[in-house]
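Notes for the one structure printed next.
All protein chains of the complex are present and in place, except for one that has been dropped.
Take a look at chain A:
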């Protein structure tokens, strides 16, 4: 663990820095840059300090339990190879930050840029250092997300938005494939740990799932590394600010793909499938990328295609499957990162100081910026593979491997020729970069007069070019030990002998190199005429556009198919949707019935009682009556609904559920009051006599169909209930609850103990829902606009007011107030009684039927009665009704009670209880669950009261525009309806 803390710091620091940077002021350009630089430097320094740990084949690890139930830990590991990659990511990251400080314009929101960049760096380090594959995929997708944000940083620019979206779509889709592939690997190995996976290469290659796993993982890696045929996103990503390109497309984003291939190389490689897929993808990419790069007119476009091509080279090397090729791949990964980062930065400088990146307009810049030009020339020479530079060394290794024999096939035999061809292309585009930009006549139509950049902007380029030179001239003294460590970490005991010397004698690779160099120069010279025409796109493959294909697929998927599916299955009407749902449920339930038949169980029934039959005859009539009356006689339907509710309530009592009965009864009352309040705002619907007869055939059919559906649903429910009730109850967790209610929860009412103790968290969620609903109702009603025809006071009230107005001794509203005098007084006196009942319910809830829910509803009934008796104004002048406050306090009370358990080191909502002996009262239970129940009580009172009075208050409001009496004279809106 102690050895792992620096690893955690390396990954976590950039994320922390990112969050801090995000909160900086928008113009804090230097602050953000300083922060980002410091973070990158810290991570780099920490990485350097880890070297002794990985030097001799050691592996540093740390892990924290993450998803213990799935056997997945958050774990980090660092071996020699990942150390090298971490070094690359952090050090080039630092240089990019330094460069970006000068590149980014003060007009841009720079802190946001650095926040994204740091987060990206963190995600990339997460990939590199992940100790398990699931976590790796997680960080993988994070890099896709942050690269999206970085590429689209200049979001006012349409091409930046498109490029960002395309990069995200391609790489995130690849990430999904990778996830499935990783799951397959995990399934084969039985673990997601990188160490375990690396140790079971034979098992993976021998598994029948190897091929699907391989293809899925390759889809992930090849999309990320912009390999053919997924290469098209990378050139479009060039719309990003240049520091982003320099970082993402040299050392990080696209290298994640080859990183993964290298990491899993010992496990996945060495089979024919691996050879053919990876080698052909790599070869196509290498050739196409290099070919297309020659004809780019945009400096960054040229570099983008060259990046694609070099990644193809690395992929190809990894595909060959021989240890020496793997060494070459790792070596070239480092070399490419250094020279490509410096070239991107140089291109950025040219763009920054001259105002354009178009090779056709740039020319003869050497006289304006000799130092930058020299640096770019050295880097470009490294890219071309000129001797004495680092690119030469890895290219020699590549040639040697291309010429060597791998798998007997046409592909393998033709490899040396393709290698030379691609290499010649790369010489040609490198020449074009240098010759086209720095030489020739002075430029004529540049937006700005070019000059050397500020020194610190050039400094990263200088450093990187110096690295290219040092590695190229003195490989043994610079890169050799680190490369050896990295190679040993990947290849283990199979590490072959390889030499990093510049001069190996006059051998095959050298001859191939010479041919490629000469060929490249000749090719460039031959192409002068064509290039001078300044045409866009590459000849021969101009029509081959991955981007267009991609867009076509997207349009087809997300627009055409989606629209036709929507036309086919979609409807905005509620009734067909509900009808489908019900029909689907009926069919789904019918299927097992059809398969297994139907038989009643063996459980003896409870003794028949005619009273119960009578009860449900009444209940059934109520239910059907409510269904029949709901259209025209709403009040009657409401009364009948209440009847059905009461019968349900009695059923609960009958079958040993007193708690349910109490709650049901109370909620029934509140619901009725609620709907009564709502009825006031529903305009009348008058039944037209004879309408039923004049109903059309279609409407009749529709009704018949709905009736059939309803009958089917009802019959189905009856069947299920009956078959279930006649089967014995299996042993359920109920036994645990019954046995432990008293000993573990300190209560005798098991239902209440379950609610406030065993399943307290569920109840907590429940009251949160209730509170949310209450607040939603409240806010919906704040801007409530009633239907125009129900704005007027009800007819009865109008008559009463008219009477008051006619009599000089009466004030308006007197009759209304007198109307309920006797019931009103009774209701007012009932307040303390009902309040006491509520308290009684609450206190006894833990041991006898009652509890917070029931007590809360009771209390709100007491309050609502006062509203009915005295009127809204009367009651609110006398009582402070603050339901929102109550709801909030109740939630806090429940939450704090739950959190109280943390103080004592128990999980959330663990309850504590004991019995106290109080003088004169006796044994009193005191459980923290009671406090929780108090929270429940308060939330229920608050929410219920809030809902009810929000609705009740509507009668007091004066509509914003009380229109002239014409409104009330309008006939009620009763459309002639068919159903």
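The rule is short, and it goes like this: a contact is a pair of C-beta atoms (placed from the backbone, for glycine too) under 8 Å apart; a residue touches a chain by one contact, two chains touch by 3 or more; residues count from 1.
As a convention for this text, contacts and distances are computed from a predicted model.
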item: Chain not displayed: protein name in its UniProt record ("Carbon-monoxide dehydrogenase large subunit", "Na+/H+ antiporter subunit C", "Dihydroxyacetone kinase subunit DhaL" or "Branched-chain amino acid ABC transporter permease"); value: "Na+/H+ antiporter subunit C"
item: Given A:24, A:54, A:72 or A:947, the one touching the chain that is not displayed; value: A:947
item: Given A:575, A:796 or A:821, the one touching the chain that is not displayed; value: A:575
item: Which of A:28, A:199, A:484 or A:713 contacts the chain that the document leaves out; value: A:713
item: Contact with the hidden chain (one of A:67, A:209, A:407 or A:787); value: A:787
item: Per the touch definition above, residue among A:107, A:532 or A:729 touching the missing chain; value: A:729
item: Touching residues (missing chain, whole complex) on chain A; value: 572-575, 578-579, 582, 603, 605-609, 612-613, 616, 619-620, 623-624, 626-627, 630-631, 634, 637-638, 641, 644-645, 647-648, 651-652, 654-660, 663-664, 667, 670-671, 674-675, 678, 681-683, 685, 706-707, 709-711, 713-715, 717-722, 724-726, 729, 732-735, 737-739, 741-742, 748-751, 754-755, 759, 762-763, 766, 769-770, 773-774, 776-777, 780-781, 784-788, 847-849, 853, 857, 940, 943-944, 947, 950-951, 973, 975, 977-979
